[in-house]
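All protein chains but one are shown in place.
Chains here go by letter, A and B, matching the order in which they are written, and residues are numbered from 1 within each.
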Amino acid sequence: MTPGLKEIIESLVFISLEPLTLEKLKEALADFPAAEVEEALTDLVRSYSDGSRGIQVIQTGGGYIFSTRPECDPWVRRLLKIDRKSKLSGAAMETLSIIAYHQPITSSEIQALRGVDSSYTLKTLLEKRMIRIVGRKNSPGRPLIYRTTDRFLAHFGLNSLEDLPTEEEIARILGEEKTSEPEP
Amino acid sequence: MTPGLKEIIESLVFISLEPLTLEKLKEALADFPAAEVEEALTDLVRSYSDGSRGIQVIQTGGGYIFSTRPECDPWVRRLLKIDRKSKLSGAAMETLSIIAYHQPITSSEIQALRGVDSSYTLKTLLEKRMIRIVGRKNSPGRPLIYRTTDRFLAHFGLNSLEDLPTEEEIARILGEEKTSEPEP
Partner (left out) sequence: MGTVLLEDRPQYEVRLEVFEGPLDLLLFLIRKKKIDVHNIPIAVITREYLDCLQRKERINLDREAEFLLMAALLIHIKSQMLLPREEPFPEEDPRRFLVDQLLEYQKIKAACAILKEKEEEQSLFWTREGLPPLAEAGDVDLAEVSLFDLAETFFSLMKRKEGENFRLVKGKSVSIENKMKEIVRLLEEESVLDFLEYFSRQETLEEAIVSFFSLLELIKARMVLAIQEQLFHSIKVWLRKDVARKGK
């Protein structure tokens, strides 16, 4: 079934990563009369505005985008939180990788390797039970020392820390250790 | 106006960039009975499937996600200024199929099945997040082992590994090939 103009516009507003301007819309729909495009767009916005839907088309930043209905916010927020819990941020990855390869390690050693303060990330990793505190170091300030947990091993499918990929393996996979460079 | 369960689910599927699993959905909607959540979800999928819309909810990669309707593809591509969605190479397809059917599998097992060194292809597939390293094999050299990801499933519109082509489908293809002339 050929889609109507309103449905095509719906798909375009949906796929657009920034507010879709009327201009851009008309450009993509050059095979339709401009007046019809405008009419179908108005139609689309109206069909979403009766409040019977979980999403809506709104006009913002000079264009049109889909957004969730504000009334759904509590659940949207909860889902995003769950999502965030199950994933690691880039910072968490960096910190976790340092702990994995250098344990036991203190917070300031991690900081020195990353070049940034990592206390927030450490807290997150502790909450996710990927790392644990195993004691204090016998050095000035007696800083806490961290290790990865069994949960960390399970998460990455490892039996022991010795199973971590070595630098050579990663280099080989990434193709950085070229043994014979083909001549151009 | 308080949104209904179906509308809430609509908003949750909408903000998910990766297929939203039923599990996660239920977790976010823990205040509703699980059976009702499932029912409302089915309802939502159905309400988008009558072809009267430019977007739809599809089940793929182990969860639910919004996508544009296939019929809108020409205009979507024009808006995004993309000639063609990038496809996997023949080598990538072979390697990926081998991993899909034989996982968990090591790099040398893949090589034995393909008859060609596949390290470059593995790298590409890792970068595309179609496969991942899941640990090491308990065999001499303790080689790394690979598995396919949910992203792989979604790329082919599969919902789970059980949706992979079956023995029967494969036999049918082979039967057809036997009766027709080969093509390199």
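Everything that follows uses one rule, which is that a contact is a pair of C-beta atoms (placed from the backbone, for glycine too) under 8 Å apart; a residue touches a chain by one contact, two chains touch by 3 or more.
Please read these numbers as outputs of a predicted model, since none were measured by experiment.
Peer 1: Which of B:Ile15, B:Ala28, B:Leu44 or B:Ile105 touches the chain that is not shown?
Peer 2: B:Ile15
Peer 1: Specify the residue from the set A:Arg77, A:Arg129 or A:Arg151 that touches the hidden chain.
Peer 2: Looking across A:Arg77, A:Arg129 or A:Arg151, the contact with the absent chain belongs to A:Arg77.
Peer 1: Out of B:Arg114, B:Lys128 or B:Arg142, which touches the unshown chain?
Peer 2: Touching the chain that is not displayed is residue B:Arg114.
Peer 1: What is the set of chain A residues that contact the non-displayed chain in the whole complex?
Peer 2: 11, 14-19, 58, 60-61, 65-68, 73, 76-77, 80, 83-84, 87-91, 93-94, 96-98, 100-101, 109, 112-117, 137-140, 156-158, 164-165, 167, 169-171, 173-174, 176-177, 180, 182
Peer 1: Determine and list the chain B residues touching the chain excluded from the picture.
Peer 2: These residues of chain B touch the chain that is not shown: 15, 17-18, 58, 60, 65-68, 70-73, 76, 80, 84-85, 87-88, 90-91, 93-94, 96-98, 100-101, 112-117, 126, 129, 132-135, 149, 155-158, 164-165, 169-170, 173-174, 177-178, 181-184.
The definition used in the following text is that only the chains that are shown with their structure count from here on.
Peer 1: Quick one: chain A and chain B, Cα centre-to-centre, how many Å?
Peer 2: About 18 Å separates the centre of chain A from that of chain B.
Peer 1: Please name which positions on chain B make contact with chain A in the complex.
Peer 2: 1-3, 6-12, 14-16, 20, 24-25, 27-29, 51-55, 66, 68-69, 71-72, 75-76, 78-80, 119-120, 122-123, 126, 133-136, 142, 144-145
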